[in-house]
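Would you mind keeping the following structure in view while I ask a few things?
Note that one protein chain of the assembly has been removed; the remaining protein chains are unaltered in position.
For subunit A:
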Amino acid sequence: MGLATLFEGTRAEGRAALVGYLPAGYPTVDASIELLKGMIDAGCDLVEVGVPYSDPVMDGPVIQAAAVEALGNGFRLRDVFRVVEAVSAHGGKAVVMTYWNPVHRYGVDAFSRDLAAAGGLGIITPDLIPDEAAEWMTASTEHGLDRIFLVAPSSSDERIASTVKASSGFVYATAVMGVTGARDAVGSAAAGLVARTRAHTTLPVAVGLGVRSGAQAAEVAAFADAVIVGSAFVTRAASGVDSVRELAAELAAGVRKAPTPIG
């Protein structure tokens, strides 16, 4: 599948992957497509296409404001498939990141079917834990999508073990306890969490929450298989495609500076 190939490639190059996040429909559906294409062209190995949601409890002010703007500009859930399709047609790889209620409302199987048809590779689920994911386990298998669950510094080893067992594609490690947003320092908890996660799986481990510069990307790339950047891209998106490309290029150079720890 797409994600496995992606990580085989980056591992062969001895580097971490760069994953960029942007909400679909921010600031408009068409503009978000252009921004995502720019991110891919400038070096994002994978994009996370966010679903703007009314109650984003895991997000800080930047992504909250972007969701409000996207919804205000008329974003509809089905637009996410158009965005993913455009990314795929452009030669990019995309997963969707979404709070679970929109998927539940659309129908878990129907959403999976339509995402797979659009070329999407999987879903990152910030408020769905494997314990509640029976329907998603079935639908993802049926439609060939990867299940990217999250682990956190507060996760017990037992929970990490059961979460990675339910995961495929990669595992999303939240570097710090808190909401999304760029930070000056990436949490020191991140490296420890990645090590604890690796004890239970050979799946790639991606680290997100807080990265905003090439130097930070290099720091994270030293111990993770992928560096996820969200709020920093969303902030740049307000000033247009060139600004987003510039950040992607800086981060792409960053992930190539540090040798990745595993082969």
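Keep this in mind: a residue touches a chain if its C-beta (ideal position, glycine included) is under 8 Å from a C-beta of that chain, and two chains touch if they have at least 3 such contacts; residues count from 1.
Note that contacts and distances are computed from a predicted model.
Peer 1: Going by UniProt, what is the name of the one chain that was not included in the view, given "3-oxoacyl-[acyl-carrier-protein] reductase", "ATP-binding cassette domain-containing protein", "Tryptophan synthase beta chain" or "Phenylacetate-CoA oxygenase subunit PaaI"?
Peer 2: Options "3-oxoacyl-[acyl-carrier-protein] reductase", "ATP-binding cassette domain-containing protein", "Tryptophan synthase beta chain" or "Phenylacetate-CoA oxygenase subunit PaaI" narrow down to "Tryptophan synthase beta chain" for the missing chain.
Peer 1: Decide which residue listed in A:123, A:151 or A:234 touches the omitted chain of the complex.
Peer 2: Candidates A:123, A:151 or A:234; residue touching the omitted chain: A:151.
Peer 1: Can you tell me which of A:4, A:71, A:222 or A:249 touches the chain that was removed from the display?
Peer 2: If we include the chain that is not displayed, A:71 is the one touching it.
Peer 1: Where the complex has a chain not shown, which of A:163, A:216 or A:231 is the residue touching it?
Peer 2: A:163
Peer 1: If the hidden chain were put back, which of A:53, A:81 or A:170 would touch it?
Peer 2: A:53
Peer 1: Contact with the hidden chain only, please: which subunit A residues?
Peer 2: For subunit A, the residues touching the absent chain are 53-58, 60, 64, 68, 71, 76-77, 100-106, 126-129, 131-132, 149-156, 159, 163, 174, 177-179.
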